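I have a structure here, written as structure tokens, and I will follow up with some questions on it.
Only a single protein chain was left out; the remaining protein chains are all shown in position.
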Amino acid sequence: MVQEREKEVQSIVQSALRRFSEDRTGLADYALESGGGSIVASRCSQTFESKVALLSLFGVPLWYYRQSPRAAIQPDVQPGNCWPFRGSSGVLVLRLSSRVLPSAFSLEHLPKNLSPTESLHSAPKDFRVYGLREEEEEEGILLGTYEYDQDGESLQTYTTTEENHEPFQIILVKFLSNWGHEEYTCIYRFRVHGTPVQADPEEADPEEADPEEADPEEADPEEADPEEADPVVDLEADTENTALESQEQDQTLD
Amino acid sequence: MVQEREKEVQSIVQSALRRFSEDRTGLADYALESGGGSIVASRCSQTFESKVALLSLFGVPLWYYRQSPRAAIQPDVQPGNCWPFRGSSGVLVLRLSSRVLPSAFSLEHLPKNLSPTESLHSAPKDFRVYGLREEEEEEGILLGTYEYDQDGESLQTYTTTEENHEPFQIILVKFLSNWGHEEYTCIYRFRVHGTPVQADPEEADPEEADPEEADPEEADPEEADPEEADPVVDLEADTENTALESQEQDQTLD
Partner (left out) sequence: MVQEREKEVQSIVQSALRRFSEDRTGLADYALESGGGSIVASRCSQTFESKVALLSLFGVPLWYYRQSPRAAIQPDVQPGNCWPFRGSSGVLVLRLSSRVLPSAFSLEHLPKNLSPTESLHSAPKDFRVYGLREEEEEEGILLGTYEYDQDGESLQTYTTTEENHEPFQIILVKFLSNWGHEEYTCIYRFRVHGTPVQADPEEADPEEADPEEADPEEADPEEADPEEADPVVDLEADTENTALESQEQDQTLD
């Protein structure tokens, strides 16, 4: 190959790899948990309880691991590392790491090739994204209406379809249908892109945060009461959809 | 570069990156832990005890971390994140996420460039793969005989070499030799590809699973008895090769 042409090819390849290494989108993700995003668990649909892992010791069950909506704002999209909700419609509510004027959203599912069932039945299909002024707001401002294309790339990015000049820190995603699974829908990763406006001055101090917010993957909650006769029962009750979520970062490190 | 030619190059690059992002093989891995695969620890060779991490607090040793065969069905292949067994021959037994007609297997080791010793002495060399009808079966049906090429790519995929029309959920890998390390052999990742046939109706319910199956990375087993005088002793005894493995997913999320 002529040397000059090879150089041009190298340049295209390096540019593609740079984009690939930039979270594949080249866009900051304000929903990402490690970057300061979090889940508004009280507003999310109930997790489909598949009881994905049982931890026990010496015959005493210790922990029923359940996928949580946090899976949707974590980077790991290995098969199974998703948030499942019952049925084909559900709601995911996110608190961004800062107040953002949204420009685009990304939804990622398992590549069809890697699906153990060789299908994407559990992938979401139609969905809408809203900006909320506060966590309790019902629906807020519609920002876009989209369809996840099951024959497209596994990672799909959609620009906002509605005109909007208002920045938001709370984003609600309303999943309306899926690609055919009768029992549940799986959300692997959802990202929010845009322009940061300013830090929310009302951002709660983590020391005053909801004490039920904790990280089941990093702490040992049974610790709270070693004399507890059957810790699983209490934990089960407590983890019902809302509790034991983590409070990440009161300050974004960039 | 002529615009059309650039487009062709872009297309080749994007196609290569898509494959790269599809677990590098573009093939579903039915052994992958997050997807529902698991280790039949009682049938695996004993882990080479390098006591890789000591956790302790205020002078009390809390936990001796040991690499387990689970490392072989987890995606992380960073240097050191492998399953080591003593010597040059050993056995790995896997329970797939579903009953599969096997078509190929992949074995991945550290790229030679990244090896701190600049060699692949600890990589496996000759190995055979068998399908078992049940966990206790001695050897089962031979599916293929292979050699991991130490001068090839770090990730090598091998099609089945024996004619077989029977689906299996239990796969036994018999490592026969390594590339020269005298003390141990390291398995970074082993994958099973094929066509799923049907879910095993006898799949154990996790609530009735072996209570010794638990996840040492995600739970704090000492919890079971806070009055335990020396938890390490018990745990050491208990983790001898067979216990404290995890029971992942009674249902595969796709």
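A and B are the chain letters, set down in written order, and residue numbers restart from 1 in every chain.
Just so we're on the same page, contacts are C-beta pairs under 8 Å (C-beta built on N, C-alpha and C of every residue); 3 or more make two chains touch, one makes a residue touch a chain.
In this text the structure is predicted, and so the values were computed from the model without any measurement.
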item	value
Contacting the left-out chain in the complete assembly, out of A:28, A:114, A:129 or A:143	A:28
Given A:6, A:118, A:162 or A:183, the one touching the chain that is not displayed	A:6
Subunit A, residues in touch with the chain not shown (by the definition above)	1, 6, 9-10, 13-14, 17-18, 20-23, 26-30, 32, 34-36, 75, 97-98, 196, 206-207, 209, 211-215, 218-221, 223-226, 238, 244, 246-254
In subunit B, positions touching the absent partner	5, 8-9, 12-13, 16-17, 20, 24, 50-63, 65, 67, 78-82, 84, 110-111, 113-122, 153-154, 184, 186, 217, 220, 222-223, 226
